[in-house]
Each structure stands twice: as structure tokens, then as C-alpha cells.
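Shown here: the complex without one of its protein chains, the others still in place.
The block that comes next holds subunit A.
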Amino acid sequence: MQLDQLYQEIILDHYKHPHGRGLRDAVDPDARVGEAHHVNPTCGDEITVRVTTDGKVFTDISYDGMGCSISQASASVLHELLRGRAADDASVVHEAFVELMSGRGQVTPDEEVLGDGVAFAGVARYPARVKCALLSWMAFKDAAARAGVGVSPTEVKA
């Protein structure tokens, strides 16, 4: 059934049991913190992503928001994949996820890079839902930039 490709077990699991949910303050008072609030105007989904970094590594990625299973599970996967990673490293994962979601189902994801993120391959076949999956990832990119750490190759990296 088509629907199973969209609502993979991994996605439903992240949705029902989100990892790292809830906005957290930085433990280290010297840490740089960036935050971004993104809204999907077509459906009203919202997410706030907060990034804590020492300038090299994302020591924490916390988030809060409301939205559909795809957007909420995607934020959970983002937290799990990118927290504790160096900016360069995170940038590779971020790029791979955006490429997967923009691929209209034609991109074969690399599990080595994307981990649970590969479960979103099916979402890319539903153009109406791609924005849901990307909401937290775009908010993360803005939050990282505000913390002074670029995660896109087009931006200056710390």
C-alpha cells in the first residue's frame, strides 16, 4: 500500500516518541545560541529550533512546535542526527536531507549519512508534504546561522 511508504514505522515511531523535544537553555554560559521560528503558511504548522554551539560543534539542538506527524518526526530525526556533530559534518547531512526531499522520489538515500532520515524517502513522492519534512531543517539552518555557524555550503562556515 502506497501509504506505508509515506508513514514508515520509523516516522511513526519518532512522531509518537520524539527525541530531544522541548527547548533547552545552554549549559555552558559561554556557548553561542541561535534560535529560529518557522511557519508553514499553507497549513499553520510551526516550529522553533534552538541551536547551542561552541563555535565548532552543535552541543545541543532543541525544538518545540506543533504540526503533523511528518514535521514532528522530522524534527526528532534532525535532533538525533545533528546533535553533537561538527558544523562541517552537519552540513553534509543537511545537504543530503534537502537533496533527498527535493528529489521527487528519484534520489536513493545513503543510510550511512542520513540514518533514520532515509525513512523520509517516501515523503519526497508527496509534493504537498515535502515542506512538512523540511520545516525543522530550514529552521535549524537559520538558527545555526544566527549562532554564527553556517550549515549550507553557500554560507561561511565557522
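In this section, contacts are C-beta pairs under 8 Å (C-beta built on N, C-alpha and C of every residue); 3 or more make two chains touch, one makes a residue touch a chain; residues count from 1.
The rule is simple: contacts and distances are computed from a predicted model.
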From "cysteine desulfurase", "Transport permease protein", "Energy-coupling factor transporter transmembrane component T" or "Carboxyltransferase domain-containing protein", the hidden chain's UniProt protein name: "cysteine desulfurase"
Omitted-chain contact residue, chosen from A:Ala36, A:Ala90 or A:Cys132: A:Cys132
Touch criterion as defined above, residue of A:Cys43, A:Val57 or A:Val98 at the omitted chain: A:Cys43
Subunit A residues touching the omitted chain (full complex): 1-3, 6-7, 12, 42-46, 66-70, 72, 126, 129, 132
